[in-house]
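Of the protein chains in this complex, one is absent; all others appear in place.
Up next, subunit A:
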Amino acid sequence: MNWPVVIPLIIFIISIFFIGFWSSKYIKNSSNFLQEYFLGSRELGGFILAMTMVATYGSASSFIGGPGVAYTQGLGWVLLAMAQVATGYFVLMVLGKKFAIYARKYKAITLIDFLKCRYNNSKWVVLISAFSIIVFLFSAMAAQWIGGARLIESLTGLNYTSALFIFAVAVLIYVIIGGFRAVAFTDMIQGVVMFVGTLIILIGTIIAGGGISNIMADLVAENPNLVTPYGYDGSLTPAYVSSFWILVGVGVVALPQVTVRAMAYKNSKAMHRALITGTIVVGFIMLGMHLIGVFARPILPGIEVGDSVMPLIAMEVLPPWLAGIVLAAPLAAIMSTVDSLLLIVSSAVVKDVYVNYIKPTATQKQVKRVSYTVTGILGILVFSMALSPPNLLVWLNLFAFGGLQATFIWPVIMGLYWHRGNQYGAVASMIVGISSYIIIHTYFPDLLGVHTVIFPILFSLLAFVTVSLMKKDTSSSTLNSSVY
């Protein structure tokens, strides 16, 4: 085993456990278990908020898969990845203060709480949302676990199953005992590790390649397409690349793991700080990581498995102990995404389904027990799914994100900014969004040359607006009389 690489990783995992134990003290002392466990009692400051946002969407798809694709595609893929800079400011500006005010007013703890209150306690809104979160995020989570296990596998030489086991135990323990506060704090550390790690590997790679000009010349000599915006075989069209502005850029406002952070911050000062820090950090990490993938090509030609580009290049260009420290970065990226997904899915089951419909009278103690159990069981389920993994890490992951965006984007945005939007519009928009996404994804992938997610988002907007306008008057009167 490669000890100089492994020891820093072990230290990293141990320090994350400490955060879990430290956070569990807050949970013990909190008067409102659900609010503390799933939301950290809305106490996030600006720096933590920025880092936890960045760490959540800068997931395995970008840290492991992304550089791998950039290695194959060249600068065109870096261009595509830069669409993610928008998330740094757009999400918080658009959800922003309005979402924070609504969430406090409604005492919402999850995205579904918000939708439920906004749309007149509609049962269908809650059930469809919970269903979509559980299904889509579950598959996203499996993809991330596979990434984490692959990484540990390639670093330590353990076989895939034991690597997966180590990863699973590490994540499960701190999420189960620590809840959201532990997730946010570990995200912060992981964000810092990612930032510094990207910087160090990037510098190391440029030096190893003999300077940027030299690397570019090597790339042009190998295949001139690598330095164009069109990909190694010219297949990245402007329309396709631009459509990623929706998928990984503005559409991110609708992801439940992101919206929950937009209701967890302390005050508007924290939000302002997070806007600036978040934009800088996400932009730098995206640019740096993907460039590393491209620059690695002349240094280490002929890597076949894209996912292993990042670990291999780090071990190639850095001394082993330093490689160990910075390789904690991709591991951090994966863990920080997985932990928040796990918590979101668990909150969908516990808060949105169990407390709302199965046992509304549950005591604090019962809720607590159910929360720990559900989080644990979910973890074990993902573990078993990840044991025999499909090979397409990035796509599995993006499939899930697109599905969630098609479901939630209009109910969230219109719910905030269009007061005539109602529960019928929301339900119609979610159903149209999910079903058209699955149909287009299966039968007409990349319709008209743009990413699959674009048309479902347009269709669900249409559905939201038409149905809201058609069913407007009858709705509020009948519903008010039946609910109140």
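Throughout what follows, contacts are C-beta pairs under 8 Å (C-beta built on N, C-alpha and C of every residue); 3 or more make two chains touch, one makes a residue touch a chain; residues count from 1.
As a working rule, contacts and distances are computed from a predicted model.
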Hidden subunit of the complex - UniProt protein name among "Molybdenum cofactor biosynthesis protein MoaE", "Sodium:pantothenate symporter", "Sugar ABC transporter permease" or "RNA polymerase sigma factor": "Sodium:pantothenate symporter"
Sole contact to the chain not displayed, among A:P67, A:G148 or A:G283: A:G283
Option from A:S41, A:T72 or A:T228 whose C-beta touches the chain left out: A:T228
Contact partner of the left-out chain, one of A:F33, A:F47, A:Y106 or A:F131: A:Y106
Residues in subunit A touching the chain absent from view: 75, 78-79, 82-83, 85-86, 88-90, 92-94, 96-98, 100-102, 104-107, 117, 211-216, 220, 224-225, 227-230, 238, 242, 245, 249-250, 267-269, 272, 275-276, 279-280, 283-284, 287, 417, 419, 484
